[in-house]
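Provided herewith is a single structure, encoded as structure tokens, for subsequent inquiry.
The complex appears here minus one protein chain, its other protein chains still in place.
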Amino acid sequence: MGWTSKILRVNLTEGTAKSEPLNMDWAAKYLGQRGLASRYLVEEIDPRCDPLGPGNKLIFATGPLTGTAASTGGRYSVITKGALTNAIACSNSGGYWGAELKFAGWDMIILEGRSPKPVYLAVIDDKAELHDASGIWGTSVWQTDEWIKKRHQDPMMHVSAIGVAGENQVLYSCIVNDLHRAAGRSGVGAVMGSKNLKAIAVRGTGGVRVRDFKAFMAAANAGKKVLRDNAVTGQGLPTHGTQVLMNVINEVGALPTRNSRDVQFEGAHDISAEAMATPRKTDGRKNLLTNQACFGCTIACGRISKIDESHYTVRNKPEYWHASGGLEYEAAWALGAATGVNDLEALTYTNFICNEQGLDPISFGATVGAAMELYELGLLSKETTGGLEMKFGSAEALTRAAELVGKAEGFGKELGLGSARLTAKHGKPELAMTVKGQEFPAYDPRGIQGMGLTYATSNRGACHLRSYTVSSEILGIPHKTDPLVTDGKAGLVKAFQDATAAVDSTGLCVFTTFAWTLNDIAPQVDAAVEGGWTPEKMLEAGERIWNLERQFNMRAGFTAADDRLPDRLVKEAARTGPAKGLVNGLDKMLPEYYELRGWTKDGVPTNETVARLAL
Amino acid sequence: MLKALVIDPGKCTGCKQCEMACSYENEGVFNPAKSRIRVFDFHHEARFVPYTCTQCAEAWCQQACPVNAITTDAMGVKVVHENLCVGCKVCTIACPFGTINYNASTGKVIKCDLCQGNPACADACPTAAITYQDVEQTGYDKMKLWAARTGTGESAGPNAPAARH
Partner (left out) sequence: MHHVILGAGPAGVTAAETLRGLDPDARITLVSGEPEPPYSRMAIPYLLEGGIGESGTYLRQQPGHYDRLGIEVMHARAGGLDAASKRLFLNGDALPYDKLLISTGASPVTPPIEGANLPRVHTCWTLADARRIMELADRSAPVVLVGAGFIGSIVLEALYERGCDLTVVEIAPRMVARMMDDVAGGMLKRWCEAKGLRVLTNTRVERIAKSANGSGEELRVSLSDGGTIPAQLVVMAAGVRPNVGFLVGSGVVVEAGIRVDDHLRTTAPDVYAAGDCAQAVDLSTGMHDVLAIQPTAVEHGRIAALNMGGRRTRHRGSLNMNVLDTMGLISSSFGLWQGVQGGASAKIVDEGGWRYLRLEIDGDRLVGAQAVGLTEHVGMLRGLIQTGLRLGAWRDKLLSAPERAAEAYVALAQGMTGHGWTGPRTKTPV
């Protein structure tokens, strides 16, 4: 009911795949997906293990609402120890793959060990087999998708794969399903590559049941109505996608620009949703062709774009003339504002390359931005970059870098380290816009103060999706707070973190929370599974999950010293915009946050907290 | 007044809520593999096409059925009678639209029956890509045109039911 109650455990070293029952005691406490898989990971691996060693495990996990008729009920997450961060990683993806896994009859797949040779896993209903992947090793995500569907003669299979970036263990490589949906962050692709696992192909023809269909349909339909009637989920996201934010965030002075030297980008409009929907001067066509939904999603924020065929990036490459996943806000920011590049077609091309090679565009773009700053400081030169002029604003540098990094050759290999390792290597670690090794995304904490605390305390390294206080601070959801002050942000961040951890454990998309609260979500979860899921119980589970992740990281060697922001954000004031003159006030928020969390001054969960949450 | 499903692929986002609604309505579970409607994803052309039975007048499936397990109801809908279907699958190769499929778990064939006049897919579609409309609407004519392309005889399909007037 909601859960299939079955786990597929694959030992890559031995080449075996076995079914085992889901631990229902844990499911009652950790719900599913992010929470439940984290519980398994905490149980099963040494937190100090090498993330790229056979001791690490890789978990693909769905939630109880994955594969149901709930709007956005198609998500899955990849949980592992992150290659980029050495912290617990949980990367969430949409598309159709997660629901398909559920239809095949599995809640999650736990992958252990390391295959002696490249393999892919084919899961066709209750049959799971490892197959030789030597024919696709070295090929792109897109080629792999095509090859596997042909191999199994089934275009209705869904494939989650790594590209060459994952094979080469680029530290911010991701796992891409359905061609352009990705479990993007923290280097989960590198972990998959380290296991010699190229792809997981799934086809499911069984059904997903829920506890009480009638109540479930009522709750799901009520939820869909809320999404439809909400301005953000009903109009803004379907029309403009997340790119609706580009001009908004730029105007509030929170668009990290040129490796966060600036908080506003003069080229923001050129790479915005509006630009994507305006006919190009060159060919009179729009970059954006249509929007696309992930499985079950009634919002449909996904972008499908087509690159100008006369653009320098693809002029002689007709293989890129088709439509594919276009720019989402975070990608447009990282590839554009963070590097100072305002060429929309170059950004779209780079985004295609990221999908094709399996790269996280956030970390990639931010790393290019950091490299550009190193280059401008003379710490990198044309000799060290293999001839690339890594200047801010150079589309050529961006697109060439994208082509190089997946292959992990020459300068591409350096870029593949991510900004923390790259800047440290060149003696300027302070130029890395990272927390716990992970590049932060498209919101400058000087202009949106809560995001500073969000980044600093995020268990998977800097991330906007762990507590999206932008909702409150900029959009006024659920209530408006002042983005330029630190007051009240500790509580706001905690509330968002706990609620988001719960949502990430359901199988739903966090974007629903522009319109939904746990009051909308809990009835859907409750009708789907046993356990009496109220909003309060969900929030408690969210807090439990947050603390579980925190404990993992502490055992992995992280301390309060890692809950920090790059100096630039707390020392160099914003130069323009509403936040002009401000730095992020992390030190004002962090102690209060620890206290609210029930942690010691050193950021360690107290015994009372551990007991209260039954950890 | 006869009504039909009118499908506008230009509005489809590929969310598959129609497949979920269909499988729930007909199978009591969420299972797109058993849906009578299927969304084709033309990724490279940025197009999603929901696709199901047009209840064509030629009724290839009905004509091919050796045991009279498919009949036309008062609304013109071609309905499979599970109690009569022997699972021979001849209809699945006879239907040139490919919209009647074999369901191995029941040993019978399944096809769209418009949910007895209240199609769940149209209800579930969030973008009105699938609507249930009077057949006089132009969309239905387009579908009929499409259906007519497969005729074996001259003009309308010679396989059309005898009682058709």
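Going in written order, the chains are labelled A and B, and every chain counts its residues from 1.
Rule of thumb we're sticking to: a contact is a pair of C-beta atoms (placed from the backbone, for glycine too) under 8 Å apart; a residue touches a chain by one contact, two chains touch by 3 or more.
The structure presented is a predicted model; accordingly, all values stated were derived computationally and were not measured.
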Of the listed residues B:C95, B:L114 or B:A129, which contacts the missing chain in the full complex? B:C95
Have a look at A:K18, A:R48 or A:K150 and name the one touching the chain we're not showing. A:K150
Residue by residue, what part of chain A touches the chain that was omitted? 124, 146, 149-156, 285-286, 288-290, 306, 309, 318, 321-323
Touching the hidden chain in the full complex, which residues of chain B are there? Just list them. 9-10, 38, 40, 42, 44-47, 49, 51, 60, 63-64, 66-69, 81, 84, 86-90, 92-102, 104, 107, 146, 149-150, 152-154, 158-160, 162-164
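Going forward, only the chains that are shown with their structure count from here on.
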Centre-of-Cα separation between chain B and chain A, whole angstrom: 39
Touching residues (chain side chain A, partner chain B) in the complex: 67-69, 71, 96, 99, 103, 156, 179, 204-210, 213, 217, 224, 228, 238, 289-298, 300, 304, 306, 322-324
Would you tell me which residues of chain B are touching chain A in their complex? 13-17, 20-21, 23-24, 27-34, 43-48, 124, 126-127
